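Quick one: structure below, then a few questions.
A single protein chain has been omitted; all remaining protein chains appear in their positions.
Let's turn to subunit A:
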Amino acid sequence: MTSIAATGLNVATPRAFVGPAARLSAPVRLNYPWKFSSVKRMVMSVKATSEGEIISDKVEKSIQEAKETCADDPVSGECVAAWDEVEELSAAASHARDKKKAGGSDPLEEYCSDNPETDECRTYDN
């Protein structure tokens, strides 16, 4: 009995160990949802916009780095790897932009844009 009670408390704590830029996964399961719901929503909307900006900053920085690395030696492995990083970050940035456009901090909109035929997302026009 005690083990279950103890583990029941631990469900909330692992969230803290997700990482320094802890982004809550969209459907957060809490045992006491009324306790944290308003804070959760505020936190989520703030994190969503700053994630896009974080990636944009990274893209800008990586482009500058790539230009510098390639100025020395245009055919070296380092130059190629730097531009590959730019490509990877640009892809991540465009995904983040699409996500923000699709509904941003609203997880239902995001879910429905991918799965329009599910019950939650059906729209009846006539």
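Methods note: a contact is a pair of C-beta atoms (placed from the backbone, for glycine too) under 8 Å apart; a residue touches a chain by one contact, two chains touch by 3 or more; residues count from 1.
Throughout what follows, contacts and distances are computed from a predicted model.
*Asks:* Considering the UniProt annotation of the chain absent from this complex, which name among "Phosphoribulokinase", "Nuclear transcription factor Y subunit B-9", "WD repeat-containing protein WRAP73" or "Trans-2,3-enoyl-CoA reductase-like" applies?
*Replies:* Not shown, but named in UniProt as "Phosphoribulokinase".
*Asks:* Which residues does subunit A use to touch the chain missing from this display?
*Replies:* Those residues of subunit A that touch the unshown chain are 2-3, 6-7, 10-11, 14, 18, 23-27, 29, 51, 54-56, 59-60, 63-64, 66-67, 70, 76-88, 90-95, 97, 111, 113-118.
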